[in-house]
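The complex is shown incomplete by one protein chain, all other protein chains being positioned as in the whole.
Order of writing sets the chain letters: A, B, C and D. Residues in each chain are counted from 1.
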Amino acid sequence: MNWVDSAIAMLPEHFLLAGIVLLVALQSAAPARKEGAFLVSLAAVVAAAAVAAWLSLSGFAFAAFTDHYSVGPAALLAKAIVLALAVPVLLISRDEAGERAYSVLLLSSLYGVCLLLSADSFLTLFLGLELMSLPVYALVLVDYRRPRSAEGALKYLVLGGTATATLLMGASLLYGSGGSLALSAFGAALSSSDAMASAAVVLVVVAFYLKAAIVPFHAWAPDAYEAAPVPVTAYMATIIKAGVLLAAVRLFGSAPIAPPIADVLAILPLLSIVWGNLAAMRQQSFRRMIAYSSIAHAGYLFYAFLGDGDGRFQAVAFYVVAYGIMNLLAFASLPRAEDDIARDRLDSLKGLFHRKPFAAVMIAIAMLSLAGIPPFPGFVAKFLIFRNVFAAGYTVYAVLGLVGSYLGIYFYLRVIQYMFMSTEEPEVKQRSTGGLTLGATFLCLVLTVAIAVFPGWVIDHL
Amino acid sequence: MGDAGLLNLVLFLPVAGIAAIIVLPPRRDDLVRGLSLAVMIAGFVLTALLYVRYDASLDGLQFETRLPWIAAWGVYYQIGLDGYNVLLVLLTAFLGPLVVAGAFTAIQKDVKLFYAMVFALQFAMLGTFVAQDLFVFYLFWETMLVPLFLIIGIWGGERRIYATLKFVLYTAFGSILMLAAVIYLVYSLNTTTGITSFAFADLYRAELPLSVQTVLLAAFALSFAIKVPIVPLHTWLPDAHVEAPTAGSVILAGVLLKMGTYGFMKLAFPLFPDATRLFAPVFGTLAVVSIIYGACLALVQTDIKKIIAYSSISHLGYVMLGLVSLDLIGIQGAMMQMVSHGLVAGGLFLMVGMIYERCHTRELAAYGGLAKLLPVYSVFFALLTLASIGLPTTSGFTGEFLVLLGAFRAAWPQYVDGAVYPMVLSASAVLGVVLGALYMLWFAQRFLFGAAKAPHLPLADITLREKSILAAIIAAVFWLGLFPDEPMRKTELAARQYQQLVAEERTGVSVSAHRSEPSSPPGSSPLPVTLPVSSRTK
Amino acid sequence: MLIATSIALFALGLLGVIVRRNVLVMLMCMELMLNGVNLSLVTFAQQQATAAGAVLVLLVFVVAAAEIAIAIPIVLLLVRRKDGLDLDAYAELKG
Amino acid sequence: MSHLLALIVVLPLAGFLLNGLAGNRLGKAFVSTVGCGLPILAFAVAVKCLVDLQAAGGAPRIEVAYTWAAIGDSLFEIAFYFDALTAVMVLIVTGVGSLIHIYSIGYMKADSSYARYYAYLNLFLFFMLLLVLGRSMLVLFVGWEGVGLASYLLIGFWFEDPDKARAGKKAFITNRIGDAGFLLGMFLVYQALGTLDMDRINAAFMGTSPPAVSASLLGILLFIGASGKSAQIPLYVWLPDAMAGPTPVSALIHAATMVTGGVYLVARLSGVYMHAPEASAVIAAVGVFTALFAATIAVAQNDIKKVLAYSTISQLGFMFVALGVGAYGVAIFHVYTHAFFKACLFLGAGSVIHALGGEQDIRKMGGLARRIPVTFATFAVATAAIAGIPPLAGFFSKDEILWYAFASSHGGSPLLFAVAATTALLTAFYMFRLLWLTFFGRSRMTPEVEHHVHESPLSMTGVLVVLAVLSAIGGFLSIPHYLAPMLPLPEVAHELEYFETPLVVMSVVVAFAGLAAAAFVYGDAGARAEALRRRFPGLYRVLCGKYFVDEAYDALIARPLYWISDRVFLRIGDRQLFDGTLHGLAALGRRTAGGLSRVQNGSLHLYALFVLLGIIASLAWGWRHG
Partner (left out) sequence: MIESVLLWLFAATALAAAALMLVLRHPMRVALALTATMISLAGIYALLGVHVIAVFQVLIYVGAVMVFMVYAIMLLDVRDRSFTRRYSRMLVPGVAAAVAFVAILAHALWRGLPEAKSAPGVMLFGLKEFSVTFLNEYWLHFELVSVLLVAAVVAALAVIEVGRKHRG
């Protein structure tokens, strides 16, 4: 029975893998069938998400590979969340899905995320992280509309490689001090006073910071986000971030956090919040602005680790869901244009309300939610995190974080200001919004409303 | 329909209004206007019904709804009417149709969005007033910003972007600190009493050391003081008022500013009574400074709307003074002053809007002798001016008189005991009455009297629609001026409760004192801050 | 001693990324970082007498190869456009 | 319980509403009927109440209309109180008021805002009756502010003229300053006694255990209010300007009724003042000084109404002297006689102005005695009355004031008497000067004005005659004795009683001396007056400029207030300090954002350096603690 359980445990991954295999096969068999590639990838992701959710709800837990890979309801739920967030991403990537490799790369990356969320050892974690990242380096320039994309990809790759090396260095020091490459060694090292262990912890945390774009390890993010096509930016902003953070939750477990590390876990995220929010204020590129916004949000997310160990998953998961949906809502509603650069310019949003009222309202909702203004989900998410931080006694950090979040309000409002209050009508050749994109928008909208109206229900189920 | 259902209906009627507006066919602005007015009137009628059925002799909440909402945090969807909010809810519902009707001709751009935003604002304001759970309160409180941001920013005047950003960023800054305080407060309640709850009633029992109370009070007070606004946190107000469209100004002055004073009364002061008592002189001073400072600035404005805006600062100062007096008469006066200012300032802004629609300027110097040009308009304007001055028989008098009497009554014993300062304060506040007459009459004199001039001639006097709006306000003004007893009876128990709460000594750290009375109903376990989900991450 | 060497290699690699303008040199410096890590992993594996470290090193080999496999085409793309390997020329995305 | 008192109040209110809302549509006849009829009706009801009062043996009648507010233990009722004092005041208000309403039919008939005028006038009566009928200080205050409003509206009745509108505003604001004092007094008394009912307040102060509050402080605060309403120094400045309103208004509001509100207030609260010797002394001093001060100004005024206005201030000063020395009944007596003769004078002046088509400068009059004989005759009687020529009404009241100023044990003194007597002399002088310049001598009118001169219609002259008669015989009704049960006259030291007769004689002499002096100076077509003027140019300029008090107030209060508001509060406070801070913070944020953008300079080297530095910082932090 063991291998059956193993198979079930990895069922989401298997679905994704099947999708990959099918796609590769399809590509060699019928290179022209773009529709098929899209449908296959969509089916794979939906199936994987559904299975993960179902397994999670049924309370399935199994250590498929002792010390390396195990699933439990939480891990499965995390996978379900990430995979579900990938559905709108796929829906809005009709144009890009035309590129043959796109779907394969996306599925591979998702496979990596799933792996990441089940990892029990640094080996698996490392592989998951790489599998998650490597395809994205290519995805950044897969829809090569701008020469600059390559530059963004390179920066992402080099700093991503640095992150890998840093993670490995940390893992190796952990290994050296504790004799184990199991993830649990990290939790133990967190409370250890051993200098080597704490150095290891710092290095591992830095690697996660690099992946999640926490100041000062954030610098790749604005450039890569701007370089990437819209769906990939959305993918990076939501799923990569969600994967990294949820993996971090798994890494930290419920281990308590002691002062020196706690400060690192507070000061740099705080810096991110402030930096991200300030730097976003003067951006002219929508994606770049979202990049800085995501830097700030990564800060909030890492704040969750200051909180009590048991609440971290809930806080991060809720935040990731709310934040992901909001970003996707914004990206899905972003009107399409012939010219990618023009589409990206914030100026092209001016007067959007008069051209596309629905899109404008959707983007406005997304912006307000990202700004943490109630009644939108972003507020409850932020509340949850800061509540935990307060409860853990980090009052000063919590207050500073909140004040930092205040700085972000302006640039989100600026987008709304452009859309609603500007009478200018920029010359943008727009294309009509596809049905799938609209579907993604509605999906996000429904979820937004659901979370806004029943946050209690959502929290109870996380 | 059950009692609680009625209140829910009133609260969610604006949401229904938004939904209705969305489904209306495009380019049928007249339909949108008519529908909005109908919904608003229905809302007012229902609210009036609530008001009539509100039993003044009962303490506590009426028409209460309490449903678990975020069970894990002890957050309940809890709304209800009590003496604190009953008048303000009525005021909000009353101004609703007037705002809608007042914007019929003024708003020609994006009509659908405009009325949707007005409804959203109405929803948020009603929600803020009726919320009995701090989380829900905060939710509504913040939500208010969004529609107003758009209303000022889209339909406002020339510097609307500046004004609306200033307003939102200013207000949001206060809110963010309040949010910190809210979380900390709830957390403290949990650690001292073991109760996890956001319900006002539970939070009133939190026992905090004075230093903590002080810090939390400062955070709450900052947020509320910005909203009131209290000098020196007021500079957003003139800009917001001036740039906002008429409807925005009316709502801003009529209801929104009361959020601040309501917050002080319902939350900031009763939650942290010991700190409040300690800092009452500071708040009193700020209140009096606001009264005088606002009046002085109103005196030197050349923009009509700014005069009224600064007068609002002055008038809200009375409310604050009444609240910090902790005297029953003063508190009741503050209540009356809140409603009165809502009516009077709202009415004045409506009137300014009417003249602005005709002449497209707000420069006072452009006008003169309107009494000749627009006799009916002028009569209404004069009446509102007098109410603003606080002439007896108008609502303004009721408020100011009771506030000043209360403040004096509270200050005098201290004076006899040797503390001159409170006495100086209340005497200075009385000076505000003089200044109030000075700037308003100066304004009315330039505006209504003298040689007739206006930028656009000839002017059409106000229409039946406008007359009806103003007549409704005037009627309310005189109702409160002549017969304030009936409304005050409904607020009396709340005023007493407020007085008692603030008078309580609550620095005690005795944990056991309140432990025996769990507030949560059976079924929802009083949760500690640690969350129940934990196990899954392992 | 070997750990110190490993750290030094790691640092030299990172330093190379920071200071060398040639893109290909930069990529090689990344490899150097990974080699530094490998050294420490092997050393610890040897000290602990467990296979996990060695296995990880093996995985690193593969990943390093994969990274280079993706990196080189990207560099090709860049060079084709700018006809140069100078990283300072690739600073168009900023702000 | 009947609601007769409420009826008295409501009648004029009904008039106001009818005229105000429907007057323009229903025509002048309707307006006149309602406007005059309802006050007359109110007068009738007041008489009925007086009869009832007498029948009840003087026991006050109390009517509670409704509860205005009940807060905790505090009860604020709208209640009316009717005793002898109220009776006198109500009858004056409704009686003289009705007469002036009738007079206005003729005076205002050409005005386009006829209905508005009557509405305002009725409104005034309503508030004035509230003022005198109110049992509680709250009701009194409602009336108090209300008459201020009516006065404001009527002064600015011809609002197209900015000066007139400004005069109305000035009256209101000045009154407001007084009201602030009144309010404080009201708060103080409420704080001490828990009631605002004036009969209770008096009772409390008269009782065996006096309340724990300084009666003098209370008295002075209330007197500040009274001095605003009754135009005493330093708040008198509004009254001369108030002459901008229609002349009947000046007669009614600014001579006969409203301005005596302050006197009424002090008399009504005699219980307090009897126990407040300091406050009483202040009142007497302010009163006598105001009387003298205003009289000197009146000597040099050339506007017929301004002369009368200053004379009113001066006479009010006399009343306060009486109040200050405890002779409350006497003060009311003077209110009563003053109402007649001053109303008669103003209405007469109105008749003159009417006859001359709006001319008010007495230098452009003269020789009118024959042209408008009825006006002249009545004006002359009233002038004699105010000057204190026996046996006219003014003689009796003024004589009593002078007597008590001298002899009252409650603050009377020879000095007070001397100043008051001087003022009386001046009064006679400037009044006869007015009479002389207006009616005697040769005409100085322009020909076209002269051509139009005509006697006023019957509605006006009839009223003049009635008032003249009352001015003549009113003094025989001894109000002080009637009021003595509730407002006892102050005791007079036994040894001073000898002076009574000589003082009577002296006051008669003073009156005639003034008459003679005026006749001497102005009898020869103004040559002697001119000589005097040249002799004392400085004094003349000061008097003409009314001691430059308005200018001083402007420079000392108004301008600094505006200056501080504009320069300090608005420019420095709001714009630089508060907004400046905000803008500074915003600019800081923008600059920081710009700096951060520059840091993100696109160089991968720099980004990698960030990473290294970040690692070092993180490690160092752990190391420092580890």
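Assume a residue touches a chain if its C-beta (ideal position, glycine included) is under 8 Å from a C-beta of that chain, and two chains touch if they have at least 3 such contacts.
Because the structure is predicted, anything quoted here is derived from the model rather than measured.
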Among the chains presented, those that the missing one touches: A, C, D
Residue of A:S93, A:S198, A:S348 or A:S405 in touch with the missing chain, whole complex considered: A:S198
Chain not shown, touching residues in chain A: 17, 20, 24, 64-65, 68-69, 99-102, 104-105, 108-109, 111-112, 115, 123-124, 127, 130-131, 134-135, 137-139, 141-142, 144, 153, 173, 176-177, 179, 194-199
Interface residues of chain D (partner: the chain not displayed): 603, 605-606, 608-609, 612-613, 615-616, 619-620, 622-623, 626
Contact footprint on chain C, counting only the chain that is left out: 1-5, 7-9, 11-16, 18-25, 27-29, 31-32, 35, 38-39, 42-43, 45-49, 51, 54-55, 57-59, 61-70, 72-77, 79-80, 83-88
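In this section, only the chains that are shown with their structure count from here on.
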Between A-D and C-D, the pair with more C-beta contacts: A-D
Chain A-chain D separation of Cα centroids, rounded to whole Å: 78
For chain B paired with chain D, centre-to-centre distance based on mean C-alpha positions, whole Å: 38
Intercentroid distance (Cα basis), chain C paired with chain B, Å: 62
Interface hub residues of chain C, defined as touching at least two other chains: 14, 17, 26, 90-95
In chain B, residues with contacts to at least two other chains: none
Touching residues on chain A, where the partner in the complex is chain C: 121-123, 126-127, 130, 134, 137-138, 141, 144, 147-148, 150-155, 157-158, 161-162, 164-165, 168-169, 171-173, 175-176, 179-181, 222-223, 226-227, 283-285, 288
Chain A-touching residues of chain D, taken from the complex the two chains share: 589-590, 592-594, 596-597, 600, 602, 604, 606-608, 610-611, 613-615, 618-619, 621-626
Residues on chain B engaged by chain A in the complex (per definition of touch): 68-73, 75, 110, 113, 135, 138-140, 142-143, 145-146, 149-150, 153-154, 160-161, 164-165, 168-169, 172-173, 176-177, 179-180, 183-184, 186-187, 529-531, 533-538
